[in-house]
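Of the protein chains in this complex, all but one are displayed in their positions.
Per-chain numbering from 1; labels A, B, C and D assigned in written order.
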Amino acid sequence: MMAWAAMVLTFLALAVGGYAVAVADRLIAGACGWPHQGNAWLAPLARGAWLYRQDANVTEAPDRPAWRLAPALYLALAALGLALVPWSPTLVVADLATGVVLWGSLEALATVAIFLHGWSANAPLALIGGYRYVALGLSYILVSMFVLIGVVLPAESLKFSQVVAAQEELWNVVRQPLGLPLFLIVGLGLTFWGPLNLADSTDLAGGTASEVSGPPRLVWEIARVAMLVAFSGIAATAFLGGWLGPWLPGPLWLALKMLAVLLALAWLGRVLPRLAPERCVTLMWVVLLPLSFVDLIWAGLEAL
Amino acid sequence: MAVSWLGRLAARAPVPVYPLLGIGGERALYPLALAGRVTRVDSPRHASVLLVAGHVPVHHHEALKRVHDQLPRPFATLWFRSQPLPGLENARRVDDPATLTDELVALHRELQTGQRGSSPRLLPDEPPNPWEGLGDDGHGGEGMMGGTPYGRPMAMNMQDDIRDGLTLDSLTFRLGPFYPLLPPGLAAEITLQGDVIQSWTNQSPAYPRALDAVFQTARERPVAIAELELARARHHLRHLYRALRLAGLEGLGLKALRLARELTPASHLDGLRRQLTRAGFFRLAALDGGALDAETARRLGGPAARAAGIDTDRRSDDAHYRRLGFRPALGRGGDTRARWHQKLAEIEQSLALAGRAVDEGDLTTVGPGGLETPCGPWRERPAQDAGGCLEALLPGMEWDSALATIASLDLAEGSASPPPGEAHAEEPQ
Amino acid sequence: MELLTLLAVLLIALGAGLALQWPALRRQPLPGYSQRAPFLGGGTPDSHAWNRYHIRYYPMTLLLIAFEMEMMFMYPWAVVFVEKGLMAVMEMGMFLAILSVGIVYAWREGVFKWQ
Amino acid sequence: MQTSLFADAIFWVLAALAVFSGWRVFRTDSMVRASFFLLASFIAVGAIMLLLAAVYLGLAMLFMMAVEMMVMALFMVMFMMNPAGLNPMVMVHQHRLSIVAGGLAFAVLGALALFVEFPDRPLPAGLDPVASLGREMLGDSMLVFESAGIVLLATMIGVVVMSSHRGRFGAADQGSLPPGLEPGGVPAGPQPDAEGSGGHHHHCH
Partner (left out) sequence: MTLVSLLLVAAALIGIGLYGALSQQSFVMLMMGLELMLNGVMLAAVAFWALSGAGAPEGQLLTIVVMAVMAIEMAMGFALVVAVFRTNQADMTEALGELKH
C-alpha cells in the first residue's frame, strides 16, 4: 500500500507545491520591484476564487473539446511526472523500470497540450503563441533527454530510484556540473516560464491564454504551476540526490530540494528578458545541445 | 453559502485591470503601475475592471465598444477623465488620480460581493456575417473554402510570402487602437504569414502624448535647464518602462518608473543600467532589426536620429547648453538596440546636464527659439505620419521584434500643449 | 501494479482538470457574438484565424524527427554503458560524431533560422 | 502468460481506443484533430505494449510519436487547404476500392492470426527488456545499430537539402524578395554560392 500512500503524498505535493510557487513568485516579484499586491499568502487563493467565478470565454468557432481538454491534459502530465518521483526507497507511486523515458515522453506530450491550447481558440494571437511554443518545445526536448541520459549512465538503470541510489556518494549536481543548469533551462521551457515564455507572452497579450478566462484559465494556471512542481521533483531526484540526506526523513529532504529548485526557477523567471523565438531555437540547437553532448561525455567518462 | 464565501475571497484578489488608454491616458498608467492591489493585464479576457483613461475620440468609439464587450462577465468600467459612453450610465467616473486605485479596488469588490451588476453589452449580439442555416451544411460554408462558416470567411492565400517563397495563407486583421503593446491610438491593418509581417498599413496615428508643461513654457521664456532636462529624462524613463514590460522585464521597468517619479539632479542611472546589462536586456531580448535608413531617421528626429549617427540636436544651438559642455550623444546603426543605448545615454546626459546646471547657479536656457523635445525638434504642428515609417520598416520582421521596434520609437508625436479636454490637468505624481 | 497506480494518477488529474471546468461551463450560457470576437485591441479580423500557417522553422522539425530516432538507441545504450565499458564509449563517440555532423551541416544551411 | 481480468479489461479498452481513433483519423475534417487522433492511436498501442511488459518500447513509442505527430500536425496545417475543417470536406479518391482493400487486408491478416498456430513461448521470468536490448545493440546487432546512425545522418542531410530554403530543390525562389531586414544575418534571398558545397557560412547568432 506504499504506492497509494505515495499517491496521496504526490497530490498533496502538487497542491502545496503549486501554492508555494504562487506565493514565492509573488514574494520574489516584490523583491524585484513590483508594488505590494496585498497579502502574498492570500492572493493566490483569492485570485483562484476570482477566476472560478469569472465567466469562461468562448470564441466564435473554437475547437471546444480540445480547448477544454488541453489544460486538463497539461495538468495530468504534470501529475504523472510527479508520480515518478521516489520520496524514499519504497515510497513511490510508480517506480517504473523506464521512468526516465516516461518523463521524456511527458515533455514531448506537453508540447502537444500547449499547442492544442493555442490552436483551439481560433484567434490570431493565441495561434501565434501556440506555434511559437512548438518551435521551443521541439528544441529543448533533445537537451532534456541527453542530460537525463547523463544521469542514467552511473545508475545503469532508467529507474528514478536507481538514479537516486547511484548518488549515495556524490550528487549528480557535483558529478555532472553541466547537467542541472541545462536541465533548469529545460524546465523554464517546459513551463513556458519567464525568459522562455513564448506561449503566453506579453507581446501576444497572453498568447495561448489570451482568449481564455474563468475556470479553464484557472485550470491552465494550476497546471502550469503543477508542471513546475513536477519538474522540480524530477530535477531534485536526478541531480540533487532525491531523498538522500542526513538527519531528516527522506520525503522531507526531497521537499526541501524541490523547494530550492522552485525558488531558483521562480527567480530566473523574473530577472531575465524573454528571448526571441528564432534565437531560442538557435540557442537550443547550437549552444545547449552541444553542451549537453559535453555533459554526456563527461558523465560517461566519469561513470567508467 | 458557498458562492458568497468564494465571492468574498475573490474580492480580496489583486484587481486585474485592463487599461484602455485614450488621449492623455498614460498619466493614469504610471501611477497605476506603481500602485499595489492592482494588476495590469494585457487582454480584456483577463480583466475584472476596464479602465478607460483619457479622452477617446468619437471615431474610436466603435473600437472602444468592441474591447468593452470582450470582457467576460462579471466586469465593471471605470472612466478616468473620460465621459462614459451612452448606455453605461451606471459606470463610475473618476478625475483624481489619487483615488484611482481605491476606486478600482472598490469596483472589483462590489462586483464580487454582488453589490454591483456586470456592465451591459454595448454592441448588438450579431455574428460578423449571417451563417445560421445558410450554405451547404447550415453552417454558412460553401464548398471547401467558400462561404462564411460560423460567420467569417476563411483565411485564403492573398499574397506571395516575403521570405522563403512558400506561399501559404495570409492572415489579415486590424490591430488597435487599444492594443496594449502599441502606442495608444495607433491602429494598423496587418497581414501575417506565420508570425512574419507581410504588410503593415497604418489606419490611425498614435494619439499625441502630452509632454511636460515645462516644454511649453520653454517655448515662451527661459526655463531652468535642470528642470527641462529632468523632464526629458523622465519622459525617456517612462518610455523605457513600456519597452521593458514588453521584453518581459517588468520589474526593471517599474524601477525605471520609480526613478522617473523621484528624479532629482542628483539621481543617477548607474544602478538601472547595470541591472539591465546583467539581466541581458541588450543581448537576449528581441532587439535585432528595426534599423532606420538615414532619411527616415532624419525625419523622425530626436533620439531615433541620433541613434543612427545623425548629429541633430537643437540644444547645440543654445549658448548656455554649450557652456555646460553639451555635445549631442551619437549612436551607431540606428536599430532597436542602438536606440535603447542612445536613450540610456541621453538619460545619463540629461541628468549630468541638470546637475551641472544646478551647480552653475540654476542656469536657464537662453530663451525662446529652437526647442529639442524628448521626441525630436519642436514642431508647431505635430507630424501626423510619425508612424508612417512602420509601413516600410516592419514587413519581413517577426511579430516580437516588430513590436520591440515599435516600442523603441517615439511614434506618439509629443505635443507640448495639453490634449483637448485636458486643459487643466496637471501631471500626477 | 505500477501501471495501475499511474493510470489512477492520470485519471484523477485529468478528471480534476475537467471537473473544475465542468460546472462553470454547464451553468453559463454561450456568450454573445460581441464578446466572442477575437481580441485585437479593438480591431477586427478579416477571416478565421485558422489558416495554412506558415511555420518558419519547418526544416528544424524534420531534422528533429531524424534526431529523435537516435534517441531511441541512446536509452538502451545508456543502461548497458558501464557493463560494456570501452566499446560503449566508442559507440557513443561515433553516435555523437554523426549527430554533430548533422547539426553542423544543418546550422550552416541556416536551418535554425526563421525561413 | 496469465493475465488478470483487470489487465484484460484495460487491454480491450485500449484496443478499442487504438482502433477507434485510428478510424477517426480519416473521418474528421480538422487536420489537427486527425493528427492527434493518430497520436491517440499510437499512445493506446504504446500502452498495450506496456501491458505486454515491453517497458521500453511502449514508452519510446510515446515520445517518438508525440514528436512525430506534433510535426505531422504542423505540416498538415501548413499544406492542407481548410486545415481546421471549418467546412466539411471529403478528399478521397478510389473510395470503394480502398474500403475493399482495407477490409481484405483485415480479413486475411485476421484469418492468419486465428488459424495459424504460433508457438506459445512467453517472456522468461526476470528478463530486463531494456538491458537485453542494449546488449543486443552493442553485441550481435551492432551492424544494424551503426548503419541506422549512417542512414539517419543521410536522412538529416536529405531533409535539409530538400526542405531548406537554400536547398537544392528550392527552385521557387522566384517571387520572393530578399528580406534585407533579417536580424543581423545574411539576407535569406537566393544566393548562387550558398548551396551545399560549403563556401558560404551562414551565421546563426
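Worth pointing out:
Keep in mind that, in the parts below, a residue touches a chain if its C-beta (ideal position, glycine included) is under 8 Å from a C-beta of that chain, and two chains touch if they have at least 3 such contacts.
Given the structure is predicted, the values throughout are model-derived calculations rather than measurements.
Though it is not drawn, the left-out chain touches B, C, D in the full complex.
Considering the full assembly, B:G165 is the residue among B:G165, B:P208, B:G290 or B:G355 that touches the omitted chain. Residue-level contact of subunit D with the missing chain is found at 1, 3, 7-8, 11, 15, 18-19, 22-23, 25-26, 31, 34-35, 38, 41-42, 45, 48-49, 51-54, 56-58, 60-61, 64, 68, 71-72, 75-76, 79-80, 91-95, 97-99, 101-106, 109-110, 112-114, 118-124, 127, 129, 132-133, 135-137, 141, 144, 148, 151-152, 155-156, 158-159, 161-163, 167, 169-172. Where subunit B meets the omitted chain, the residues involved are 165-167.
By the touch definition given at the top, subunit C reaches the unshown chain through residues 58, 61-63, 65-66, 68-69, 72-73.
In this text, only the chains that are shown with their structure count from here on.
The interface holding more C-beta pairs in contact, when C-D is weighed against B-D, is C-D. Computed centre separation for the pair subunit B/subunit D is 46 angstrom, with centres defined by C-alpha atoms. In this assembly, the C-alpha centroid of subunit A lies 14 Å from the C-alpha centroid of subunit C.
In subunit B, the residues that touch at least two other chains are 43, 45, 72-73, 127-128, 149-152, 154, 161, 163-164, 166, 168, 171, 173, 179-180, 194-195, 288, 398, 401. Contact with two or more other chains is made by residues 3, 31, 33, 35, 37, 39-41, 45, 48-56, 61, 64, 67-68, 71, 75, 78-80, 83, 88, 106-107, 112-115 of subunit C. Contacts from subunit B toward subunit A in the complex involve residues 3, 6-7, 9-14, 16, 33-37, 39, 41-43, 45-46, 48, 72-74, 112, 127-128, 149-152, 171, 173, 179-181, 192, 194-195, 244-252, 254-255, 258, 279-281, 284-286, 288, 398-401, 403-404. For subunit C in complex with subunit B, the residues that touch the partner chain are 31-35, 37, 39-56, 114-115.
Residue ranges of subunit A in contact with subunit C, taken from their complex: 3-4, 6-7, 10-11, 52, 55-61, 68-69, 71-76, 78-80, 83, 93-96, 98, 100-101, 104, 119, 121-127, 131, 134-135, 138-139, 141-142, 145-146, 149, 152-154, 156-158, 205, 210-211, 214-216, 218-219, 222-223, 277-278, 281-282, 285-286, 289-290, 293, 296-297, 300-301, 303-304.
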